[in-house]
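Shown below is the structure under consideration.
For this view, one protein chain was removed and the others were kept in their places.
Chain lettering (A and B) follows the sequence in which the chains are written, and residue indices restart at 1 in each chain.
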Amino acid sequence: MIDTLLRHLDSVLLLVFGVSALGCAALMLVARQPMRVAMALIATMALLGAIYGLLGVHFIAAFQVLIYVGAVMVFMVFTIMLLEVREDSAPRYSKLLLPGLAGFVLLLGALGISVWHALPAAGAPAAGAATPGFGISTFAASFVGEYWLHFELTTVLLLAAVVAALAVIRISRRAGDRQHHG
Amino acid sequence: MDKTQLLLGLALALFALGLLGVIVRRNVLVMLMCMELMLNGVNLSLVTFSQQAGTTAGAVLVFLIFVVATVEIALAIPIVLLLVRDKRTLDLGAYSDLKG
Partner (left out) sequence: MTGTLTLIVLLPLLGFLLNGVLATQLGGNRVGKRFVTVVGCGLPLASFALVLQALAQLQSGDWKPLVEVAYRWALIGDSRFEIAFYFDRLTAVMALIVTGVGSVIHIYSVGYMAHDKSFGRFFAYLNLFLFFMLLLVLGRSLLVLFVGWEGVGLASYLLIGFWFDDLANARAGKKAFITNRIGDAGFLLGMFLLYHAVGTLDMDRINAAFNTAGGAVPAVSASLVGILLFIGASGKSAQIPLHVWLPDAMAGPTPVSALIHAATMVTAGVYLVARMSGVYLHAPEASAVIAIVGVSTAFLAATVALVQNDIKKVLAYSTVSQLGFMFLALGVGAYGVAIFHVMTHAFFKACLFLGAGSVIHALGGEQDLRKMGGLARRVPVTFTTFAIATAAIAGIPPLAGFFSKDEILWYAFASSRGGSVLLWGVAAATALMTAFYMTRLLWLAFLGTSRMTPEVEHHVHESPWSMTGVLVLLAGLSAVGGFIALPHFLEPLLPLPAVNEHLHAFETPLLVVSVVLAASGVALAAWLFGGDPARPAALRERFATAHRWLSGKYFVDELYERVIGRPLVWVSDRVFLRLGDRALLDGTLDGLAALGQRSAGWLARVQTGQLHLYAGLVLAGIVGALIWSWRHV
């Protein structure tokens, strides 16, 4: 039994990580305290990183943990702590719980069936578990070479974000002044 | 079950869960986190396809999504903070200023 396990280790691990990620994601929806939700999300992201690693794209796994968990979620946790959010009595769910659930089921069904029909036949060649994936050098070369335009556009987007942040600061400062003097 | 199918199923489920979370949860910060979950689901599907087809296009797009997600959070949270400073609650049900 250990033999078969070790022979299909990546598939098993993939299955384990996948189910766990799904579980953590479901937990996100159920947990009451925002901090617990944040923890669940961090767990999901980490598990996803593991999956990326299993798929062979290690650098993306690294980025996932670095950027998503390390920057985004840390910022989120920081905000939760700053606001000292403790949702003990506030209602958890909005009015649209039941319609939302129904829509969720429909969405899964629709997406699932659409994707199912669009996929090539199961067992497509050369897409097995033994694909090595590509390394960071390949990635870097194509990123700066072939997709340089997208790179530049993203830079512009970052610039826009900086401008937006400055604007937000100014608006908040003006609002603060009006509150003090008004 | 095929690996691709499993991963794609997972990606779809994550996306759907994220969207459900946006509709269902009342806390603003929790909604933001659910939006991050949606993005993660999309990332997973992109990586799956990229690895399956062997091109780097998917990976590039994933990287750019990282950048955009970071920026988005960097701006969304301050906006939420500013809103909360006025209304003093994180409950999105209380925000209906744009009604009608």
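Convention: a residue touches a chain if its C-beta (ideal position, glycine included) is under 8 Å from a C-beta of that chain, and two chains touch if they have at least 3 such contacts.
Please read these numbers as outputs of a predicted model, since none were measured by experiment.
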item	value
Of A:96, A:144 or A:167, the one touching the omitted chain in the full complex	A:96
Candidates A:12, A:110 or A:144 - the one touching the absent chain	A:110
Subunit B, residues in touch with the chain not shown (by the definition above)	19-20, 22-24, 26, 31, 92-93, 95-100
Absent-chain interface as seen on subunit A, which is shown	94-96, 99-100, 103-104, 106-107, 110-111, 113-114, 117
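Rule of thumb we're sticking to: only the chains that are shown with their structure count from here on.
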item	value
Distance between the centres, which are taken as Cα means, of subunit B and subunit A, whole angstrom	6
Contact footprint of subunit A on subunit B as seen in their complex	2-10, 12-21, 23-27, 29-30, 32-34, 36-37, 40, 43-44, 47-48, 50-52, 54, 56-57, 59-60, 62-64, 66-71, 73-75, 77-82, 84, 90-93
Contacting residues of subunit A [partner subunit B, same complex]	11, 14-15, 18, 21-22, 25-26, 28-29, 34, 37-38, 41, 44-45, 48, 51-52, 55-57, 60, 63-64, 67-68, 71-73, 75-76, 79-80, 83, 85, 87, 90-97, 100-101, 103-104, 107-108, 111-112, 115, 119, 122-124, 127-129, 131, 133-134, 138-139, 142-143, 146-147, 150-151, 154, 157-158, 161, 164-165, 168, 171-172, 175
